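Note that this complex is displayed minus one protein chain, with the remaining chains in position.
As written, the chains take the letters A and B, and residue 1 is the first residue of each chain.
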Amino acid sequence: MALQYLMEAVSSVTMPLNLLVLVLATLAGLIMGMLPGLSATMAIALLTGLSYGFPKDAALISLIGVYVGSISGGCQSAILLNIPGTPASAATALDGFPLANRGDGGLAIFMATTASSLGTLISVVCVLTLTPLLSSFALEFISWEFFLLAVFGTMICGSLTSNGNVLKGWMAGLLGLIVSQIGMDSVNTYPRFSYGNVNLMSGIQLIPVMIGLFGFPEIIQAFTQLESKVLKLSPFRIRDGFSRIGKNIVAIVRSSFIGVGVGIIPGVGEDVGGWLSYWASKSASKDPDSFGKGNETGIVSAEAGNNACIGGAIIPVMSLAVPGSAPAAVLLAAFLMHGYRPGPLLLVESPQFVYQIGIYLMFAAVAMWLIAMGISRFTVKILGVNKKILMPIIYVLCVIGAFLINHNMFDVRIMFVFGLIGFLLRKIDFPSAPFLLGVILGPMADSNLRRALIISDGSLAPMFARPICIVFLIVIAFMILSQAGLFKALKKLGRKG
Amino acid sequence: MIDRKLVRKIIMVGIIALLIAPLSAFAAGSKEEAYPTRPISVTVPYNPGGSTDLTARALAAPMSKALGVNITVNNTPGAGGAAGSNVVANAPLDGYTLLANGMLAFSSMPVLGTSTKTFREWDIWLATFTPNIIAVRADSPYKTMNDLLADLKARPGSVTDGTAGPGSGGHIGAEVLRAAAKIEYKHVSYPGGAPAILAMLAGEVDFTTQLLVEMEDMIKAGKIRALACYSKDDIQIAGGPLIPSIAKFVPAAASYLPMGETTGIAIPAGLSADKLAKLDAAFDTAVKSQEFIDFCKSKGFIINPMGRKASQPYVENLASAVSWILFDAGVAKVSPEQFSIKRK
Partner (left out) sequence: MESKKHFDFLASFALMILGAYVIIAGYDIYRDAGELFYVSPGFFPITLGILLLFCSLLLLVSSLKDGGLKSRSVELRLWWNTSVRSRNTLITLGGVLIMAVYTFLLLRLLPFWLASLIFLAAIMLYLRSTKTLRIIIISALTMGAIVVFFQVGFGIPLP
């Protein structure tokens, strides 16, 4: 039975028209992912409107193609410009940009894209085999777990990007968390830090913050570059690239499973997936100091991790009608619009749907790889042109991206303000990534902590009775203690010196 | 050196502006005749996939056919629906920016202090209705509504109800229960209906008072047990169980029924009469179109079409109930009297 569904799905996706749709959608996704400010969520939302008139199969294929393409496309601008195209690829920039500076941008893009593709494929295997089993994982997370996951995510991001001084990384995370407190809180709908401004009441939008923090400093830096420093790219052999992928296959598989897990958890998506798998690879590495300086394992971990979230996020969509990430939420709406009913009845009413989605994801992953490799030649050329010409154009694109979030000029101004903040942060060596993750995870940390306390009447005790919480608590405690120990060691050194 | 650069810059900008000025004047002169001539956008002030979003998208397709232009649906979530509503309220009143909203949240915005504009300053078309239900997970000890009511009375303030937040349909449903059955519950708010239902499934809260459409599939699949519905008559789920009316267990609740979320589209009042007439006609075609009817059937929405005139007294009635419930519960800080919303 399953085999028959699989064959049907394969024959539908290989129809010439559908193949064309797949290629176009994936290409559009890649481009949108690459452009700073046009996130995966927005790409899917735009296509949902466009695909309304498509036949069902073509519509599904186009949506899946755009999703896979946009999550993967972000890596190219992250690597070449140090501006992540989507929040999901912020971790990729960490090692990708140093590699590109060294002249290995082509290799970095090859490895990132291949890892993305493999990550998606591994997540598809999980979708096809484990959907009923894994969907109950989503129900293991209640308020306590969400709170600790948010704290944990911000903290590891702070440690990973801190460049030696973990304290600064955590402080940047704290600043992001503080910014996220602006606006209506979701427990009492009390407007915090909004000073009567309705735009502030609706909170600080994520994308303008991201564009500001990452894009703005790069744009400004280009103003004063004396000569146009064109990225030199040394050619690499595909075979060499594959052998490097082969060396990192353990990291890719590990990151993919982490990505699937993060994807399943409702509301936590691709952005966190990239960081968690990056952290796991760095912790497992024998040479953790080389991370952040152009380590290939870092690139493949981040990209495999964020792409594997796609499959992970689709699992609860199909079994519970609950999206596992923000782009998956739009995907869910699109499924509903096209007459599918994701949820507990899906496996009874249209069992072929799971297989269809799985096969489409697989084809999209392969198509994405081929197209990304094809266009990377052009992107390297386009993004390698004189930065004094490129950066103003990028700024206009940033303005469009910020505007399109809510069709509101206020967000464009917010982007500018956060651009200045990002510029200052870079000057004083505070990493931007934990700031961004703080903004993403802040509402989750705040509302879940208070919700849990409301239910327990103010007691913290239930947190220590839940296994997943205990794991989080141990890791967090370990991180703080090792840092405190480091402080002591530094003090000793200081006294001696 | 800098001076010359500056002069050159100013000249260039001037030349560009001169070249472009006639073009833009031409563009401005040629509009303002027929309506609609360009795409219309519908703002949904919530995340995609919720009941408002689905209704808006289902309406957008047949309406765009009737009007002959594309209709795009934008999601602008935030501030309990106030953010998107205010974006539309502040947009130029040219008939190209519409709002889709649920009337419970929409009519409670003034008393919650998120808008000074009441529903009376909008033209509203209503399309769908879905009632609140009281539901528990399948392995819950509450087998019937009476079990739940008994426990609510035995442990006042300890039984938890998950909703989509203060002012949401679920919260107002719970407040009605509190007022009618004289019970105390513990309100736990989530950032949307789906997270609240998920928390109920995960066992974090004991029951939920969210909307029927959000749970219909789960009820059919046997993962959720519906204890009561907020409509005057019992509701028979196609291929599923019969949900008894809450009035059977709490007779005092009967005066509030039917209670649920009514969803439709709205535009600030003051649009020219011929544009309104075109929107009237398009809306009328849309709610009668087969694709809209099929959509509502598959999702469990009740079609409840009301034009601009019929909707005002309906929303007035709703606003009075909702605003006073929220004010009495201490959630709304602004008195409904300020907006001359009378207590029923």
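By our rule, a residue touches a chain if its C-beta (ideal position, glycine included) is under 8 Å from a C-beta of that chain, and two chains touch if they have at least 3 such contacts.
The structure displayed is predicted, hence computed values, not measured ones.
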item	value
Which of A:57, A:104, A:185 or A:218 contacts the chain that the document leaves out	A:185
Residue in contact with the excluded chain [from A:5, A:170 or A:257]	A:170
Residues of chain A (touch criterion as defined above) contacting the omitted chain	46, 49-50, 167-168, 170-171, 174-175, 177-178, 181, 185, 187-188, 190, 192-193, 219-220, 223-224, 386, 388-389, 392-393, 395-397, 399-400, 403-404, 407, 409, 412-413, 415-416, 420, 427-430, 445-446, 449-450, 453-454, 458, 487, 490, 494
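Keep in mind that, in the parts below, only the chains that are shown with their structure count from here on.
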item	value
Centroid spacing, where centroids are CA-atom means, of chain A and chain B in whole angstrom	30
Chain B residues touching chain A - in the complex, by the definition given at the top	41, 43, 47-49, 53-54, 57-58, 61, 70, 72-80, 82-84, 86-87, 112-115, 160, 165-167, 186, 188-191, 194-195, 198-199, 201-205, 217-218, 220-221, 223, 298-299
Contact set on chain A toward chain B in their complex	45, 48-49, 52, 138-143, 183-184, 186-189, 191, 198-199, 201-203, 266-267, 320-323, 329-330, 332-333, 336-337, 339, 341, 343-345, 348, 406-408, 443, 447, 451, 454-455
